[in-house]
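With one protein chain held back, the other chains of the complex are shown just where they sit.
Order as written gives the chain letters A and B; numbering starts at 1 within each chain.
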Amino acid sequence: MSLFQAEPFLIGLKEGAKLSIAFLVVRAYLLGLKREWLLWFSRLLVVVLPILSGLCLFLPVTPKTQSYISLSVGYSFGLLYLLSLGFLYSEARGEDLFGVLSPLIVNRVTLSAFMVIAGALFVLPDLSGSLLYVKTQAELKESLGPFLNMLGAFGVSAFSLYFLLKNRSERLVSLVGLPQCLLVLALIKLIGGGTRGFTELSLIPSVQKGLMKLIHDIVHQTFVTLMVPDHPILKTTTWNFIGILFGERVSLWLSLFVLFVPLFAFVMSYLNSPVEVPEGIELPAQRRKYKRQIKNKRLLRAVPVFLFMALIVINWFAQRNEEITRLYNPEPKPVVAEDNKVVIPISSPGEDLRDGAVHKFTVDVKGEDIRFFIIKRDDGSLVACLDACEVCPPEGYAQGEGYLVCLYCRTPINIQSLGKSGGCNPIPLKALITDRDVQIALGELYRKWEFVKTKHSKSTIKR
Amino acid sequence: MSIIEVQSLRKDYSTAAALRGVDLVIEKGQWVSIIGPSGSGKTTLLNIIGGLDHPTDGKVFVKGTDINALSEDELSVFRRENIGFVFQQSHLIPYLDATENVMLAQYFHSLPDRKEAEEALKRVGLGHRLTHRPSQLSGGEQQRVCIARALINNPSILLADEPTGNLDRTNTRNVLELLRRLHQEEHFTVVMVTHDPYVTEWAERVIKMEDGRIITDESVSG
Partner (left out) sequence: MRMKKGSWLNYFVFKNIKLRKGRFFIAISAVMLTVAVLTAFVVLSTGIREKMSRELQSYGANMIVTTLTGLPLKEDVTKRIVSNPLVRGFKAHIYGTLTIRGQELEVIGVRKKDFKGVRLEGSFPEGGNQVIVGVKLAEALGIKKGQSLKEEKRGVTFRVSGIFERGSKADTAIVMDLATAREFFGIKGFSALLLNVDTRYISRFTSELKRDFPSLKITTVKQVALAEEKLLKKIELLMVVVSLVVVFSAAITMGSTVGANIIERMEEIGLMKALGARASEVGRFFLYEAMLSGIIGSLLGTLAGVAIAEAVSRTAFNSFVGVEIFWLPLLICLGVVIAVAATLLPVRRATSMRPSSILRGEG
């Protein structure tokens, strides 16, 4: 085994670069503030926070922790972004949020608390995510090599970037106020985001997924509640139109809208808000000149915002091309029941239930073709469901990127949430899952399928 | 207090020397006329004072700044903030109306402000010609637009190169009366080049040039 391992090394480089660039920006801001002690405090933080994030190594590496970490990466980005928006707006309105609050609460304690929070939001999730990922590699290889690679690269990139850019960053002083500073932090998270490699730009998809769920919950649930008992009037074609609303496309555009519009609104109101000329300036030309200067300054300060907007669009554009995934809808494989149950081996030539794809089966019970599927959830466990839900005619589900989608009403269902019953969820099946196979009783299949066929009511089936 | 100071200024062209050592000090708020026959170097001197041209030798201080030391862009900024020009040919943009021509000067200085531009045109007596194109204005009116444009940014120096060269007597008088009024209100410094002795009657000080040199320099009282 070679000493050099590319992946941990690159991760280390990335994290080091993120940290040192972020620190340089913060430093530029604090230099502009001219509060020496805050600068010292930030230096302290930049040492302490990475060490703190090392604590995550005591966590067990399970899909669950990993998904929590990547969630917290997303949320911390969101918080930084929202914070910077708040400050941007107060700047656009010509006031300083701290300035407004200052007589009451801005003192050394609150300022340092603010810095700790912002710093923690920036450093902890990303770094612990990367560390955990490297930990899985280290466990796999049963050596400390990956850690050493990462640490080395981290140190090299952090220090070299810091000393390379240190002097240049001092020119930024007039450019970054607090909102710009926070926005740049969010920007760095966005570019270097994700818990793994360089390519994982996780912002747009996560916003997109959230939006997809939100619209679906609002639109679809309203319909379902209004239409008692089921979908008697709305046919597949109609649903296909309504379903467009909670498809990938709409949420993709919406995610652009949600991220882009607040910034755009800020820039517009910031650049167009009238300039108050102070009393002492009398000559009209001097007044105009003053206005021009203020506007130039505003334009300069809007530069990070423009950058961020451009990045969102680029990120979105890159994502847009990837996301045109076709739905995967395999033919159900016929299986035969023995001893009143179906037994499906977890691994057979050409087929492995744990490969992440949806595996559909059909079984003949009393002349009835009952369809069901088995799929691996994100946490690694297998789940078996009928290929139908309680609400729609049983047209079945197809698989998209990270979700199943009902072919009747186009509702996306998060794969991790499979196994929940009710509403648009595919009806979960009680199954005995062993190391080698998945066993489902015919009675279970038949009883639940009968319900799908007849649809007595929308109340949930007894499990 | 001197606002313009010229020291042993020379300007050589490939064919001949246009200025052969000019020394000149102009006080703040003065109205100075430079008179001389054609080809005596008046325009060259004015252009160098206004930073439109560079001397071969010598120094020019305007408001204490050595303008030869400024870069081309710094000179532009210096001009927009301190100097207004009026030329013999009016040099108005043909497809913009009177107000817009004035606003162009505002734009390069800072921000265009239509109301202020219209006020300025009213002050030079063109309240009824605000939206006329240059081609729809008489020579005297065009020159008054130029004066409004030159003064819109409150410059401390007005440089005028034969502003009445293309005008008849009545129009010349009107323009000069107008300038005198504005000069009295705003106290800017005027340096006006002419070859017409009639125009020098408005000046407080008359400088005669010939062959690239100053030959007389006399103050006129009252």
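Here, a residue touches a chain if its C-beta (ideal position, glycine included) is under 8 Å from a C-beta of that chain, and two chains touch if they have at least 3 such contacts.
All figures in this text were calculated on a predicted structure; none of them were measured in a lab.
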So which of the visible chains would the left-out chain be touching? A, B
Of A:Ser174, A:Gln293 or A:Ser347, which one is in contact with the hidden chain? A:Ser347
Per the touch definition above, residue among B:Ile4, B:Ile26, B:Val60 or B:Met103 touching the missing chain: B:Met103
Touching the absent chain: which residues on chain B qualify? 38, 43, 47, 50, 52-54, 72-73, 76-81, 83, 85, 87-89, 91, 93, 95-96, 103-105, 107-109, 111-112, 114, 149, 153, 161-162, 165
Contact footprint on chain A, counting only the chain that is left out: 317, 321, 331, 347, 349-350, 352, 355
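Basically, only the chains that are shown with their structure count from here on.
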Where the CA atoms of chain A average out and where those of chain B average out, how many Å apart are those spots? 65
Looking at the complex, which residues from chain A come into contact with chain B? 283-286, 288-289, 291-292, 295
Help me check something: in the complex, which residues belonging to chain B touch chain A? 81, 106, 109-111, 113, 116, 152-154
